[in-house]
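Up next, subunit A:
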Amino acid sequence: DPVTVGLITTLSGGGAGLGVDVRDAFELALQMAGSDAIHLVVEDDGQRPENAVQIADRMIQSEGAQILTGIIWSNLAMAVVPAVTAQDVIYVSPNAGPSALAGAGCTPNYFNAAYQNDTMHEAAGQYANTLGYQNAFIMAPNYPAGVDALTGFKRYFQGTLAGEVYTQLGQTDFAAEIAQIRASGADSIFIFEPGGMGISFMRQYAQSGVDLPIISAAFTFSQDVLPAVGDAALGVINTAEWSPDMDNEANVAFVAAFQEAYGRLPSVYAAQSFDTANLILSALAAADISDLEAFRTAMRAADFDSVRGSFRFGNNQHPIQNYYAREVVSVDGVLTNRIVGTAFEDHQDVYAADCAME
Partner candidate 1 sequence: MTALAEVEGIEVFYGASQALFGMDLTIQPGEAVALMGRNGMGKSTTIRALCRMQPVAKGSVRFDGRDITALPSFQAARLGIGLVPEGRRCFATLTVTENLIAAARPGQWTLETVRAFFPRLAERSAQQASTLSGGEQQMLAIGRALMTNPRLLILDEATEGLAPVIRAEIWAAIARLKAQGQSILIVDKTVKELKPIADRCVVLERGRAVWTGATTAITPEIEQRYLGI
Partner candidate 2 sequence: MPDKRREYALNAVLALGLLLVPLWAYWAGSPFTITVFTRIAIFALAAVGLNIALGLGGMVSFGHAVYFGVGGYVAGIAAQHAFNGETFLGIAGANQMLIIWPVAMIAAGLLAAVIGAFSLRTSGIFFIMITLAFAQMVYYFAISWPTYGGEDGLPIYVRNTFPGLNTMRPWNLFILCWCLLMLAIGAFALIRASRFGAALMAIRQNPDRVAAVGISPFGIKLAAFVISAMITGLAGALMADLSRFASPAAMAWTMSGELIVIIILGGTGRLFGPVAGAAVLVGFEVIFGGMTEHWRLWLGLVLLLTVLFARGGIVTLIAGRERLG
Partner candidate 3 sequence: MVDPVLSLSHLSKSFGALKATDDVSLTLMPGEIHALIGPNGAGKSTLIGQISGRIAPDAGTITFKGRDITGLSVAQRARLGLGRSFQISSLIPEYSARRNVMLGLQARQGHSFRFLKPVMHDRRLRDEAEAILAKVGLAGRASVPSAELSHGERRLLEIAVALALEPACFLLDEPMAGMGAEGVGALVDFLRGLKAQAPILLIEHDMDAVFALADRLSVLVYGRIIASGSVEEIRNDPAVREAYLGDSE
């Protein structure tokens, strides 16, 4: 009997692009594996926490889902995960990694196959040192993920701060911030402005005549937004645990198949979702989910071919992995990312220490 996996993700509204990538990559993985171990049900959460909770309830209660996945946003994950794992259902995160679930709040039924939120920004801070930046202007929206981003960056960045600015969530005009950057005397800029905010900022930055190097985590420069940012993004360094040009067998096959199937390059969200699917498949192949303990052990083993190359879990069931610096380049007129360096090797998040699990 196939195991029912519920994929709850954002398919409508402003953030729909990310959810579509997650869904498409997950389906692609199942297709490529040719396995019938999984019966997949997909549902749209509309980027609203209370919807996600309801859908999770339904998937578990009416459709007998034993594994859930798919959520993009930290606030939705925070709403869904504790309730789901309390019912002895496995949740595997293909994207969000809020700190509350990585530290003291870690639980055996929760696996994160993507990253812990802070780590991407920590990598940016670390790589800023490598690039020799001394005086950075840092900026993020004023909400928990934004605060985490700046905290993460500062944790590893050794230079001074020329300015630290919080923008409004959903802000569309950044002229005031750009003026501050211009006047700040910084030698570099770190930004975390996901989705439309990043697109707006980069467009306006490119026209401002300010010409400082930008470093960022992958969110602002992932494949889903790059076409919309346009040439303004060229040359920006951004950190991620994956890049489309990674040269391992699994990744080459994935990128080719994704392009073939959907006519576009995969984003980092797609890659994480692809790994999530394969991780679950590998565990299902090794253990029967009716024996939850055995299944969890098989998950922890993470015995699958990750598109990131090496992949393993730490004690808090979050990845210990490499983080790379990528640069936005144009290949045959298509904007994409290319690895230019490594920020961290085998990096684990700081919250793992607070997690009571072995």
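Selection rule: all candidates are chains of the complex that A comes from, given by their letters.
Keep in mind that, in the parts below, contacts are C-beta pairs under 8 Å (C-beta built on N, C-alpha and C of every residue); 3 or more make two chains touch, one makes a residue touch a chain; residues count from 1.
In this text the structure is predicted, and so the values were computed from the model without any measurement.
*Asks:* Only one of these touches subunit A in the complex, so go through 1, 2 or 3 and give me its number.
*Replies:* It is candidate 2 that touches subunit A.
*Asks:* For the complex, which residues does subunit A have touching candidate 2?
*Replies:* 11-12, 43-44, 48-51, 53-54, 57-58, 61-62, 74-75, 78-79, 82-83, 86, 98, 100, 142-145, 147, 166, 168-169
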